[in-house]
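Okay, here's the structure, questions in a sec.
Note that one protein chain is taken out, while the other chains of the complex remain in position.
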């Protein structure tokens, strides 16, 4: 649809703008920015065809740092704006970036409908379990008990869970990544990009200023191996140092358990194979929060179906509208002549 | 907290106002109204302590017909208003009524957060898969392909599913009823009422004018037995005429299947027992949409946890605030005297 | 007085009426809208000018026979230009007691009631709140009543048709229509043709409907009571030659927006969430895919506004619509459109408020919201349509301004205009409109900057994603002049505020100067209106001019910015009367803008002005000024 200039291979730096990046030093957002720039370079994205849309928040400053088209909209509404962009031009490659507040507090309704409608975008939710930009109030994903300026006695709400929410919303691609293992994140982002329809990726992100270490128990180097499991479709779900651990169903129950190969008679064959099209398993993987079970990383669920924008584009087709055609329309039906 | 007048037993009619009921003749809402009035009488509800809150829509006219306290608010915001009411007075018995548009389109974010926070209310979603009051546009629950004034070529969206949405939101009580079997609905409503925390009940409701028969394949007398399954905690999940059919897990799979006792070697013992605290099973039951599997009715999931409003009330406690105390506060800290 | 006064035979043509007002009223299930629509068509074909107004009940379908289930359709037609739906009804057709009790107030004394006496049963009388049968107890002595057992007459008429009794009863509206057509000397041809289309393939139903219609018509001529039945002659009006059709405001808006897009060579992305009385626009546009109109029913009004902004960002004409409460929800998003300077058309079909208010009733009380209702200094143009057909032209103007000035534009219509219909001389889209510039999207710019403004319009360039070389970033945080980068610089903020204000103010020089649409160019009294008060004001001024009173009518299309010459024009009059269906909003707004000392005439009842209400207020001012 849009003509593109002759392809020349672009590197990650070709996707960086001249604007100074203004996150706090040490913020996890830096690594994610790098990861996204690398991903775009790797997939050979064309800057003129790529659009980043965000709401408001620290995470939402993202578009300013991407040398593509970018729209920093209003708090919570990125998904709605993006839907309009895709309806207007389904050929654009559209990435949405939002914080946990942006996406799951004020903006959760638009996210819900974007996922349900299956609009062909990549939605990256930077979850730092805090409102960063407004200086550290608890967010819908903050853990119960978290003390913040707006919850001096500890937050008293059951937190929202991004992945179960997305599954409940009917999302057809659901994945998780983190701000530390950038290579793995980049692989996940490539999968998200390749998926036609709404791809939802939760990215665990450290806010060094207001919620430092929120994911330490999952992301810290010494804990990561045991606390995370990296899913790969068609592969056994193994984790831990030397991949000695794995997931299986508790015998006779609809519950996962972590087992160690070689212990208690557990063999490699007992370990479940990851089938990313299995919605029930996706729900179980999404519910894993530690400490007994590792946190699922990578593509948890992927079961494509028709994308909304594409379906509409198909129905719209090429219409060749014209003033003449419109003249015919307004002259059709019951008319009469005077004089 | 509020003094109540000496108890005298009230009948369903004592809960009816003098206002003419203004739904279309034949609308499913009439039956639900009856069912709710009966439920209130059965549980011995006190009108002065009972509040009905709704948004806007046909369903949302409900409060005007209940001789209790009632607040007909604005489209989509009933859950938010109700949260404020419960924070102000957690002793009130609060029912929310909303249509599928009210609850899952404009109001889905508030519903999400109400369920996540676990505010102690009963949320009744009257799902007629259409916007009734605004004259028949498709709604988020309308099936793909439905032709309406705003979708003359058929709706092109993947529909939202109320129960999976509620589960994804973290709801701790999820049930389904219908506008035909009022006795069963009333039992479900009693369970909802008894549950402390947010109770979510989807009620399939026929809009005779704009979406007549949307649930015919489930609710019609001749189809109901095979198309519905009525869940009871601790009981085998059986259905069909003479309860000959039942649900079991497909051997070796995370999938339910409907089987007939006595056929293919299936015995009563093969039929799964309903455990309403099993979240994974709840997800599978929620996903049943026919035709292979029956639609789940009754309490699908119930796993209580602390209610938000009660938790806050506990922290607030009895404070005995006073001007004196406030005077002390403003005089505390760094002060100095002049003159 | 409009309507009623003129049914008194015109002195010049003693056998002819200058205009008449007919209202059909019955239960929601009685098919009154259809009856009215067919009568309208026959009347238009007979060469009358006309205006119509359907009055639906707020309830979807209230129980049969109740007052809140009454549905009515009014038509005012005549031998002259018709401006209003008529103050008072001349002929009232009622299908049941509830229809009578809810509509009687609007019947002029001496007016005619045709009542389906068969439906005046005890049960129905009680439901309507009558203690005795008004057709019999003398309480209607001030009117002429013709009670007919229409149910029975219809059943007899279709007795030979192969249909059920329920189906038979359903045709009683056609019987009534036949009768009224006869009374006004219209034939049944148009309706018969329409029935044939509608019931093609349902031979029995078709036959019954035709039979009922013909029977009603025949009844007028042959029935024994025909002597009692008046026969009205309303000769054709003297209206400009051309091809005509009936059009509602909602249709005119839909087509006008599309025409504007065609002129700008832009696809339209229309994003909306249903709400009365705006939904009609969504419905009409949903069927216009062939004209590159994509409609999106969003999850709420905020999403609708945001999606439309997204579509404009991506190079389409983004349009969103709602009514007052929904427009309120869009407020924050409109700020974004203003800040990012993207084209957008926002249609507000106003209704009674505040809050949910009176959803099915008309009001023009969102002027303040349109002009002032945003946080911060956030100016945007505001236009208002005056008649159903005017919606077409105003919609084109909205698209022109939005794209030329890179700005959201608010277009105000109201519940009355949305539903009311009037004959529309179908324009020649190629010849009758000055075509404005084709799409303003830039594709090749050397040294491109997203906030580099056009020297004349102050509009920024419209560079859309997908265009090589023009990648840029925009957003709601204050943008640096020229580059659009985030800027917290104090002087830049002042500069950008000035740009935003001046860009919109500059539009005043790009719009048609204000005209006086009726009456002398200067004098004692000008009646200044906006929006759908056009009809009653215009007729009132016409009536007063005819009696020799020097009164002028000025009607605003551009509320913001105001036409540059408005102050000068108003200066020429001693008094300015501002009638509004609100609590005095334009009145106050013009005080603020022009320090105008005017007189406010307010009506907040959910109903349009009656001509005599305006005449009375004008007369009071004229008398007052005699005293001086």
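Couple of notes before you dig in:
Order of writing sets the labels: A, B and C. Residues in every chain begin at 1.
We take it that contacts are C-beta pairs under 8 Å (C-beta built on N, C-alpha and C of every residue); 3 or more make two chains touch, one makes a residue touch a chain.
Worth saying up front: this structure is predicted, and the values here are computed from it rather than measured.
Looking at the complete complex, one finds that the omitted chain is in touch with A, B, C. Note on the undisplayed chain: of the listed residues C:80, C:144 or C:591, the one touching it is C:591.
Shown as candidates are B:63, B:101, B:170 or B:246; the residue that touches the absent chain is B:63.
For the chain left out of this panel, the touching residue among C:377, C:430 or C:509 is C:377.
For the chain missing from the display, the contacting residue among C:171, C:365, C:467 or C:552 is C:365, taking the whole complex into account.
What chain B contributes to its contact with the hidden chain is residues 1-5, 17, 19, 47-49, 51, 53, 56, 63-64, 66-74, 77, 80-89, 91-92, 109-110, 112-113, 312, 315-316, 319, 321-323, 325-327, 329-331, 333-339. Taking the whole complex into account, chain C touches the unshown chain at residues 58, 68, 302, 323-329, 331-332, 335-336, 338-340, 350, 352-361, 363, 365-366, 368-369, 371-378, 475-478, 488, 490-491, 493-494, 497, 500-501, 582-583, 585, 588-589, 591-593, 595, 597, 603-607. Mapped onto chain A, the interface with the missing chain covers residues 20, 22-25, 56, 58, 72, 74-76, 105-106, 108, 131-135, 137-138, 140, 149-153, 209.
We adopt the following convention: only the chains that are shown with their structure count from here on.
Inter-chain centre distance (chain A to chain B, centres taken as mean C-alpha positions): 30 Å.
One finds 40 Å separating the Cα centroids of chain B and chain C. Centre-to-centre, using mean CA coordinates, chain A is 45 Å away from chain C.
In chain C, the residues that reach two or more other chains under the touch definition are 289, 299-300. Counting partner chains per residue, chain B has residues 105-106, 108, 140, 153 touching two or more of them.
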